[in-house]
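Of the protein chains in this complex, one is absent; all others appear in place.
Right after this comes chain A.
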Amino acid sequence: MKALKMMLAAVAFAGATAQAATNKEIINHVSYNVILATYNDLAAKTAELSAAVDALAANTNQENLDKAQAAWRAARIPWESSESFLFGPVDSLGIDPLLDTWPLNKLDLDSVMSSNRKITVDLVRALGTNLQGFHTLEYLLFGDGKVTNTKPAASLTAKQLEYLKASAQLLAEHTAELAHAWTTNYDPENPAAPGYVKVISTPGLNNEFYSSERAVMEEFVQGMMGIVDEVANGKMSDPMGADIGSANMALVESPFAWNSLKDFQHNIRSVYSIYTGHYKNSKGPGVKALVEKVDASLAARVEADILNCMALIEAIRPANGGDFGQAIFTKDGRARTQTAIDALNALHATLESEVLPTLDM
């Protein structure tokens, strides 16, 4: 009887694996329908942000400021949702720091504002990375981040509007360059180089970067591990400090817009996308399909852990308003933050010690 059960189980397993996605299918789906789709969204949303900022500069009123703020938040979603795959052109072309350097250097920004230089795209381009990108726009569009996350449109100066326009245009330019690198040409110095999506989706001995499907799968898993670690031990842990007295608002990412918790959630959402292959309406095989072949219960557990981490991050939000930057200054907010950090570190350990080895099984 026992032997019969084992045979049935073996047949069932064989049937299941016969239908499971191959590594090639996983890589194709993730590369085109998750990563490339995210970068295309990013380019589109930052172009919309630039247009919204232009409209604000042309007609500075509260309605247009609200629209520009909404456009900033919308552009933030695909960017933060890309942080589990910060490999390829976003790294090799040095685009990441141009988009998302934090903390913003307010001191130098004030110095530029007080100079008599005309603010142009080229001028902002020549400044340090901590004077351009998402957080410079955030600083100028939103409130002080301490007591409010908005401001009256009338408080925007002509110089600030000039800087906003130049920064938004530059941001859109960089994200367009990033999308182009993935779709068309990953190396501007070599016009014959294909889009990076082709490179990553066709591993093999002739591939300069990925000699095997395993190498691509490891890139995916290492990317997931990297952002889980950064959210837990960098983005959340650093500003929290050892106690309330050492909590540091200046280290909080996206504090002016009170968008920190959304940022963190989208970071983990990007882990979910790589893992499950789900991005917006697109569904297909992700890393989970590979893990399932080895250990179905582990595959399900990891998915549940990822969703749990996102829920725990949302739970940090203070009931009486504010965001992460306010939560770390309250005892219960810190406790909720610590719970999320612990869960993220546990997820990281699972990815490292249980998911990563499945690549070799």
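Things worth noting here:
Here, a contact is a pair of C-beta atoms (placed from the backbone, for glycine too) under 8 Å apart; a residue touches a chain by one contact, two chains touch by 3 or more; residues count from 1.
Just so we're on the same page, contacts and distances are computed from a predicted model.
For the omitted chain of this complex, the UniProt record lists the protein as "Porin", which is one of "YCII-related domain-containing protein", "Multiple sugar transport system permease protein", "Porin" or "Chemotaxis protein CheW". The chain that is not drawn here is touched, among residues A:Arg125, A:His278 or A:Lys293, by A:Arg125.
Taking the complete complex into account, A:Val112 is the one of A:Ala20, A:Val112, A:Ala153 or A:Ala176 that touches the chain left out. Check A:Asn28, A:Ser82, A:Thr101 or A:Ser237 against the missing chain and you find that the one touching it is A:Thr101. One chain is missing from the display, and on chain A it is touched by residues 91-94, 97-98, 101, 103-108, 110-112, 114-115, 117, 120, 122-123, 125-131, 189, 248, 250-251, 353, 357.
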